[in-house]
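All protein chains but one are shown in place.
Take a look at chain A:
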Amino acid sequence: MKKSYSLTLLFVFGFLLSIPTYAQQTVRGKVVAQEDGQALPGVSVVIQGTNNGTVTNIDGEYSISVPSSESVLTFSFIGFESQSLTVGSATELNVTLALSTSELDEFIVTAFGISQEKKSLGYAAQSIDSEAITTSRQPNVVNALQGQVAGVQVTNSGGAPGQSARIIIRGINSLDPSADNQPLFVVDGVPVDNSTVESTGTPRGMTNRIADINPNDIETMSVLKGAAATALYGVRAANGAVIITTKKGKAGQVQVNVSSSFGIDELVKKPALQDQYGQGFSGVRDDSSFWPSWGANIAEENDPTYVYQDNWTNAFNTGKTIDNSVSISGGNEKATFYGSFGRLDQEGIIPFSTWARTTAKLSGTVKASEKFNFSGSVNYSNSGGNRVPHDRFLERMMYWSETTDVTDYINEDGTMKTYGNTNPIYDARFATYEDNVNRVIGNINLNYSPTDWLMFSYRVGTDFYSDSRTEITPGPMGIDGELPLSSTGFIEETRINSRDLNSNFYITLKKQWNSDWNTQLRVGNDVFERKYDRISLSGSNFVIPGFYNVSNTTQVFGGQGKSIRRLVGFYGDLMVDYKNFLFLNITGRNDISSTLPKDNNSFFYPSVNLGYVFSENFDLPSWVTFGKLRGSWAQVGKDTNPHILGATFVSPSVFPLNGQVGFSKNSTFGDPNLKPEQTTSVEFGTQLAFFNNRLNLDVTYYKSNAADQIIPVPISDATGFSSYITNAGEIENRGFEIVVGGSPIERGDFRWDVTANLTTNKNEVKAIREGIDQIVVGSQFGYAGSTVTMILREGEAYGNISGSYYVRPDMPEGATELDRSLTQRIGSNGFPVRTGNQIILGNAVPKFFGGLRNQFTYKGLELSFLVDFRAGLQQYDQFGNFLSAFGKQEDSNRRNDTVVFPGVLADGSQNTKEVWLGQGVGPDGVDYGAGYWRNYYRGVSENFVKDASFIKLRNITLAYSLQPQVLEKTPFRSARLSLAANNIILSTPWDGFDPESFSSGAGGNAIGFTGLGFPGVQSYYFTLNLGL
């Protein structure tokens, strides 16, 4: 480590010595828009190759000192094409900026919030502007990225208010079943927390913490995908980074923006269900049976009070969202400010599910002098709601009689109204889990530029939140004959405090050597700390019914978990630009992590990337507007979780008992010689534009290998441990990312823009440590031996789902994957024969996915829609498994049918035996017991691992903005009305709820299991935006 210091110092000072001095000259001028000749305030005017610059004032005027007549001024403004002009002898330079027509000249915010011309990047990066973020009105900014960025897969864990969404860039990098694998989120240059802290008991659909940010405050989001893009962020961005830049005030008059929207949510999709059979078993009506729908044919009962209740429609509400925000911004050349308030209230489709978020933000920039500027922001948010036990809700819906109204759930005395089973709505109402998060994200940026080639920058940020959770399950009320939710009642109070501190100091040195060579060097130091503390206190058995306080319980348990993680990084970043067509970028970073053994905790990793704009170097046909090739190679290290090394003792949570506290050896052992993980990635790409930017194409090939994976490897319990955290494997991800965009039509006021993106991903577990055959990532329950497991084996893909299957006599010996086309074996009883052995039934990682966005504008009218899709993946449908066990699926209408299962008997002959599908004694006099679905179908995983592809209309928006001539007659600067619809399924083979919802929250890795989670919703929004 000391060695790298001296190297760095040498590097820095070698550079310093070669700085020449300059003469001074002042240039003034005015910047106007080409379209209407109106003055443009807030345009950035920067002396190329330096950090020195200014912005235009309210009248579009600027004044700047330039070192020499050779200086080049770059004028840039978001939404306009940048212009660079050599000063020459001029003292006045007036500039006309044209509206930007393509993303080519786009500036993109890269590591540390540095705005860079996309042209100069040697890696793929994509950015999303504020309109694309807020148009879908998604309360969670992660969802706003859905379908919009190549290489980025966003999945909702469910449709609950405030429920987490998971974002994965270029596949999974860490095999550890509990690894997050999500990118680092950075707000205004400072990383923030996006963890999802799930509930300890039944799933409640908790929030990923980035949802505390109000999307209305966001100016742009850029997605940095590969290790090359994120090398400067180090270990925490090993899975990529999402760089959020919030809105800032602009010089000019004070602007007020008001945005108000109202939305409704509806169940997007439900499985096909039968409505013919009522409560009971074996075809016999029984109004107090546990069995909800194996009973009599409802119509044949001929009882006007005995009807199918359509509970699956009635149990779900229409969700409501009200989202209001107001912002005020403004400033002058010296200082700007931006302030906002936002309030979001959401009610979900499962009764009593709510979430609300209040945000307040204040930010400002001050240019104290030509040499010194600073900015800062504080973001406060309060969020939380009542998280219904959604998993249990759907499970109880499953058990609930189809002939009893589920919405009639409560008696006058407050006890549950039921025929015997627990009513799901009663449970949702009274078994509460409320969270209340108070969070402050603050940062300060200081820039000091003593000369035009040197700048010192310091950013410090904190992200602090407290999360206070209360879970209550009432006990008996003491009323005769009541059926309580719990025989004792339960309360748990949880207090979570988490604090992130980030400090980042860096020095930027710039030098324009001559008209051909331009260089920039940045060196810096980065420090990160996260302190986390969770305390829980639970009590059960309430003494006074209905008085919910831990001290009112007879059994009290407490628990605590805390952690601290610190990281110190040193980095250097050299950018070389030759004649503005060849761009070289070399970075190096050394991280030291508190989580690794002292001997291995310091690790260095380099990256290099090259961009070559060949269109500026060659004479190309005139229809080729722009062409660039890029390539990169990068490494990034990754540390591990804090406090996992070595052997420790634990006190099992059951203690104290009789005043004694027991201890046991922790069954997890962290390798004292653990090394950091290392991901090496290469990327090649090209960016092309044709027909004067009317058509753009961007293609990237990526391959990344994450080696020395830190995995908790399950080992023989007889060793004294069950899990050995060690470097144990390697995974490879590779694929293409293709973005095609263009403006096919641009005539007069009419304009059509289209962007499409497509991503492919292939991955393979390249190696697992010797002596270990397989690593179980997760499993999900299925009845009667249909439980499925996700297992890693060398040479196989990540995401394989294994489970039981029907025997197929022609299956080759040792086959690892099921070939469903082979003929099934039929037993002598006429039913297909299953085997409990596990075989690969599918893979949960989509082979390709993408999106298509179209936007039509005509004067103030705007229609846009985003269609996204994913294909080539299978998921386990636990819900389908339950449906078949309880006779609720549509297919069970066949229960009085007699069929012949196609297949061969043990002797090889074709099966011809007729069997009855129902329960009990069939028409042929044979006793079929619990019937086909319970005895056979539900016990075979194969039946429930199904194609989970979809095409969705992710968003469609129709908007109208008042035209300037109308606005003149109003007090408003701008006014926009829009109607939007989200998450409409256009096509999917999946029979179930929204296949996008998955069972575990966003924080884990066990994908491919869909179960009893909160079902996905489709939503409709009406939004009004006003500017004053």
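What we mean here is this: contacts are C-beta pairs under 8 Å (C-beta built on N, C-alpha and C of every residue); 3 or more make two chains touch, one makes a residue touch a chain; residues count from 1.
In this section, contacts and distances are computed from a predicted model.
Hidden chain, UniProt protein name from the list "Urease accessory protein UreF", "Amino acid ABC transporter permease", "SusD/RagB family nutrient-binding outer membrane lipoprotein" or "2-oxoglutarate oxidoreductase subunit KorA": "SusD/RagB family nutrient-binding outer membrane lipoprotein". Listed residues A:Q346, A:N601, A:N911 or A:T957: the one in touch with the omitted chain is A:N601. Residue in contact with the omitted chain (choice from A:M455, A:V568, A:V940 or A:I984): A:V568.
For the chain missing from the display, the contacting residue among A:M416, A:I592 or A:A706 is A:I592, taking the whole complex into account.
Of the listed positions A:T554, A:N617, A:Q910 or A:S987, the one in contact with the omitted chain in the full complex is A:T554. Although one chain is not displayed, chain A still touches it through residues 1-2, 5, 9, 12-13, 16-17, 281-282, 289-290, 450, 487, 525, 554-555, 557, 560-566, 568, 592-595, 598, 601, 642-643, 645-646, 648-652, 654-655, 657-667, 669, 714-722, 724, 771-774, 776, 920, 929-930, 935.
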